[in-house]
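A protein chain is absent from this complex, but the other protein chains hold their places.
When the chains are written out, they are named A and B in that same order, and each has its own residue count from 1.
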Amino acid sequence: MAAVFDLPLDLDAFEGPFDLLLTLVLKEELEPAEVDIAAIVISFVERLADRDELDLEACGEFLVLIASLLELKARALFPEEDAELAELEPEEAAEELARRLAEYRRMKDAAAWLGERLAGERERFFRVGPAPLAPRPDRTLAPQDPQQLAAALRALAEPPPQVSLSHMGLRFPPVGQFLARFRAVLGRRRRFDFDAEVEGLNRIEQAVAFLALLELRKTGEVALEQAAPFAPIRVSRSDEERKSEWTVRSA
Amino acid sequence: MDRPLRLITANPVDQLARTIEALLVVASAPLSVDELAQAADDDTVRIETALGLLSDRYREGRSGIVLEHVAGGYAFRASREAADACGRLFERPVERGLSQAAFETLAVVGYLGPCSRPEIARVRGVAADSAVAGLLERGLIAEAGRDDGPGGAVRYQTTPLFERVFGLESIAALPRLDDLGESTEEIRERLHSVAVGKTA
Partner (left out) sequence: MDRPLRLITANPVDQLARTIEALLVVASAPLSVDELAQAADDDTVRIETALGLLSDRYREGRSGIVLEHVAGGYAFRASREAADACGRLFERPVERGLSQAAFETLAVVGYLGPCSRPEIARVRGVAADSAVAGLLERGLIAEAGRDDGPGGAVRYQTTPLFERVFGLESIAALPRLDDLGESTEEIRERLHSVAVGKTA
């Protein structure tokens, strides 16, 4: 087991023991896509080769961990390909994989060629950028119309359009005002028609009146009825009994 | 077009060669034959003749200044003989070695042409973000449009500096890499047998 977790790694994206790498990946502090899994496998195999006996338990543990890591990485790299690849027949999948591996192999060869090439060009020095005494060309501007200057200054003298602040001026009547009003109505009558009661008020006042109605409903002071959506709302006094019952329960 | 040409033809190629020397010593990047012809106000055939003279005059072993055909044009560089002296005074354009990831990314971009980060990651099997950022910073690759469609990924291509640093006459001077047919076939067969074994 120890052979797996303390496996020292030296990757492009990470340097340290394997268990720390797993922790970072699980905590999402390290992108699985950044992890070179082949390098981890090589490190593990090298360590196995260094030891005399084969620790099968460690190998199994490693396989499980590395497979999970590989799956995480594959999902992170090719989120959109899950479905696409799942539809392939095994033979097609193998063909696709072979194609990709061959392409990657070619790119690795190309990378190696570039590396050798660059090493071979270390003796080639050249200047990048302007020469010390290169001519410094003037920038030339096409003829311009002086009226554009006048227009620019006029635009600067134009006061900016006033931002509408009208919504800040909306006056909301207090909900309490409607609570008192509806209680007063219910003191006189057992029921009333909400729509008739708020008729003639503006939309804001109607909205606040409706809030007051909901408040009364919440406290159990009224019962509401509506025959159909958008039909008039009937407001009625709830029975004295129910009211006291509610009072007891909520106490 | 004819008259000035005849006039110019009266000038010896020697003088044209001096003009080209002058242009190359102040240029900040390699100059193509067309650019030289336009600046020197002369025709490309004579430019090429003059470049021939200059190639002989400015060559390794004969001069500290060497004329080279690179990145689609002509440019002066220091002779290899002077590399130690140059190394004491100047940084190489790619001073610190590139990582394996950077070389692979450069290979993908160089060989496959403009491609996006997801495409590079697809080929390499590893995200290419930091390699791409490093190559951009060194000026070896540059942005080259976007993938089709709204919000398409940014594409990258190699720059003339890449060609210059790697001493390539052009991007087409990269070696062909299709001589790996055999190993591709091997990989395919091996995978094929695995797949058949699974379904059996």
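One rule holds for everything that comes next: contacts are C-beta pairs under 8 Å (C-beta built on N, C-alpha and C of every residue); 3 or more make two chains touch, one makes a residue touch a chain.
Given the structure is predicted, the values throughout are model-derived calculations rather than measurements.
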Touching the absent chain when the full complex is considered, from A:K27, A:R154, A:R203 or A:K218: A:R154
Sole residue of B:T19, B:Q100, B:S130 or B:Q157 that reaches the chain not shown, by the stated touch rule: B:T19
Positions on chain A where the hidden chain makes contact: 125-150, 152-160
Missing-partner contacts on chain B, residue numbers: 14-15, 17-23, 25-27, 31, 35, 38-41, 63-65, 76-79, 81-82, 84-86, 88-90
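As a working rule, only the chains that are shown with their structure count from here on.
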Centroid distance [mean C-alpha coordinates] between chain B and chain A, Å: 40
